[in-house]
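Here the structure is laid out as structure tokens; the discussion comes afterwards.
A protein chain is absent from this complex, but the other protein chains hold their places.
Here is chain A:
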Amino acid sequence: MSATQQIEPNIDHYLAEYARVERDLPGSDDSKRERSAELTRFSEAGFPSPREEDWKYTSLQPVEKRRFEISDEAEPVALDELRAFLPTDLDAHRIIVIDGHFNAALSSLDELPAGVTVRSFADYLSDNAGATVKAREIDEEPGSLTAMNAAFCTDGAYVETAANTVLDKPLHVISVASGVRDERMTQVRHRYVLGENSQATIIEHSVGLGSKAYFANQVTEAVVGRNAQLTRIRIQQESERGYHVSSFFAQQRRDSRVFNHGFDLGGRLARIDTNARLVDHNAEVHFNGVYAPTGRQHMDNHTKIDHATEHSVSREQYKGVLAGHARGVFNGKILIQKDAQKTDSDLSSDALLLSDNAEVDAKPELEIYADDVTAGHGSTVGQLDEDAVFYLKSRGVGEEGARAILTYSFANALVQKVGIEPIERYVEAAILAKLPGGRAYVDLA
């Protein structure tokens, strides 16, 4: 064995792929150097393996064995094809990214309030000489896949709100994988920078269309200023041949609030990392998530809330509904650092197994170094209460309907937390369309 790092052939592929596309990647020469450093980081670390504690239950082998390529340009997709993914009655600004490229024609960004910038991330990189691919404020130790994204990212959404401004309507960001050509990858990157006392609501929607296998690797960075509020709703509806990996990093300043809602419905394999770092006093963070894998889907949610200073609050709730041969993974970590006195934190993870072949692996972690804190977590795994099923049947509801009502009401508690009705209705319909007996529920309602 030589001392030099052995680079696997599939990593060679990505090195070659980078060389091929480097010229076309947006950004200054400085940012190219940044990208190339990230590429080295990725090539040295390689794809994460199940031998790593953070990837214990999720194998990326199906991603690793393929050779994904960047699409030089988007396949033509008409708005009609996306109709199904536009929630009825949702009044929103819209950004559409297809195969990793911003589509101005399909997007609608008119009438933005003064002081609010919403644009393509590629344009942001190209137009600002000093712009960096990675947000300077966020000093998270990147995983190899976030490094891969920093090297390859082609486009995404860039949102900046000046102090005391409000993004008047939600921003609906749809990232589409056309799935027309085999083994394509999208490397989409979003950045949100919220100034003091500003507010924004952003819906990140991942959508897969065609029948070909693809890899969607997405990163979102958010810097949330003093007393600012970010609501992020993530709806993941990749196609059944889609491999989805995404990471979210939020840095929260004093008195800021972040509400993150995740709904994982699609993809053959999905791995989502959601991280928030509360760097100043009195910040508040809420993570809510519903995952509903069916068939042979695999969904892995990892979260980390890092309480770095005093008086911060975190609330986290994840619910999984698993059917068929599905596998769900939840790992929620709450870190309370030694200066983070008076932290108030609570985490719960519940999973409902609807089939004997489904599997769930949950690990709510607490890592606490301060003594004057309140921290708790709860975790349950179970199935529907037969008494409740019986009760509903005795009231004249059919077996299938009874089970559907109970199953959906389990997830519904978190859907209702979104607070934007058209989105709630959209997510409800999307969950019901997947659930066994969902049809029966719709008929009842």
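What we mean here is this: contacts are C-beta pairs under 8 Å (C-beta built on N, C-alpha and C of every residue); 3 or more make two chains touch, one makes a residue touch a chain; residues count from 1.
In this text, contacts and distances are computed from a predicted model.
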Chain not present in the shown complex, as UniProt names it (candidates "ABC transporter permease", "Phosphoribosylformylglycinamidine synthase subunit PurQ", "Cysteine desulfurase activator complex subunit SufB" or "Glycine--tRNA ligase beta subunit"): "Cysteine desulfurase activator complex subunit SufB"
Residue touching the undisplayed chain, where the options are A:Leu353, A:Leu406 or A:Val427: A:Leu353
Absent-chain contact - pick from A:Val21, A:Ala135 or A:Ala375: A:Ala375
From A:Val180, A:Leu366 or A:Val442, residue that would touch the chain that is not displayed: A:Leu366
In chain A, positions touching the absent partner: 53, 338, 341, 351, 353-383
